[in-house]
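All protein chains but one are shown at their positions in the complex.
Here is chain A:
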């Protein structure tokens, strides 16, 4: 027992323990002091900064996208509106298991590979905590399914947005253009503030040209949200300014008449009001359903449109450049009169061909193939226009020379963009010696003047340019930049007149006489149009060669590949006394002008009377 006492000393142990307790308490107090200091520094010293941070956590500045302006035709028919559409979006930061959520969503609603592909692209350029759309246009049923499963899918949101809709679909595809989702390049170019909250932008056509007006101004609201981004209440609100509503000159009935008359052929119709320069119809066929593009077209649909031989995405009315052919003859005649080279009475002998002095090459008149001879031994201006005599204009062209030809034709708007308020307009070609040297680096050959004088060779014009030229003829020289836009929020848009084309009144009358004869004359090239007509229409037919025809070769329409047939053209205005409409029409590979002429009658009838009884000649 004594050895235990000697070895284990409770008093000493107790003393040591007390000392250790003191040490422990000291350490505990020191560490608690550190903790307290930390909390003091967070809660007192840095209180302001953390309070700000906490507020900015819960208060979010939310952009309020403006409502896009509507587009109407001249009669108030809606051409582009906005419809509520429900889309399925994902906030990646809020999704615990991203892949699992996508798989789950795929089981709930149809989601194709193409959706996923586009979704991944959008995902790459999102802002943090931004809801990235995965599916658009959810059906009622899909929305219900998602609502039921919502609690299992954090970070998945179904939200409503106004989506562009084109009730007329294909009919106005090229006239209006369309909006589409903002792509990377556009995101870079557009004003970041104004487009915060906007997902669509005009891609082409009127939608793009008037993007700024249609878009409106963005609004903002301060909202209190929880960590999942759900809005709990609105603290402050600055309303967005909606985009302005646009009324176009387009007339849905005229547009429809042109569209239906073109049918399944490739071609373009432009109708213009010569008094105002307003575009009454702008059709390019085939068209396409613009609604497909609004939320990103599927690659299948897109490649079908892109790869079609008929190039439906190509706006023939402003992008298509065609040899204007004989449609320039009235303008050539005017050049002859104004330059004093011809008078209405002066004549040119017509054996059915023309030969340059000192050259054996025969430039044939189109009539030669049909009659084996010319239009008449001597052809005057009226006959030359009415029967589209090539020989008369070969001679005039040669005497006028190519450079003066360009000088006289350019006021009609040829060779230059018309400035129409849409996108992608091409300028065509009004050839001259300078043009050829600058563009091709070659000298001009006299034979090329001969081709140019009947609108062939290098000369190219868009249907829009031809319509504007026709409008200049119809208004006896008044020139205006053509416009699709008629009214903005009910206020008419006035287009300033350009410097007019000066010409003698009797010269206009002479031209009109010839053009009236085209339709109303016994031997007019479009005389079948006069059947049952109740007004006077002035017009000019045209045919554009697609492939060159060798000397002495015979063009046989039946044997020629459909794609190599001539383009049919026609320009016209009516009523001749006080024209209210001018049209230019092209039917690709129509074979000849007779493919185009009936379209003009139907379009003009519809404009003047609201409908057309005209039947195509069999």
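Everything below uses one rule, namely that contacts are C-beta pairs under 8 Å (C-beta built on N, C-alpha and C of every residue); 3 or more make two chains touch, one makes a residue touch a chain; residues count from 1.
Here is the rule we go by: contacts and distances are computed from a predicted model.
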Omitted chain, identified by the protein name its UniProt record gives, among "Ammonium transporter", "Peptidoglycan glycosyltransferase MrdB", "Binding-protein-dependent transport systems inner membrane component" or "Cytochrome c-type biogenesis protein CycK": "Peptidoglycan glycosyltransferase MrdB"
Candidates A:51, A:237, A:371 or A:563 - the one touching the absent chain: A:51
Identified contact with the non-displayed chain, of A:121, A:149, A:225 or A:321: A:225
Options A:18, A:112 or A:611, residue touching the unrepresented chain: A:18
Where the missing chain touches chain A, by residue: 4, 7-10, 12-14, 16-21, 24-25, 28, 31-32, 34-36, 38-40, 42-44, 46-47, 49-51, 53-55, 57-58, 93, 128, 224-228, 232
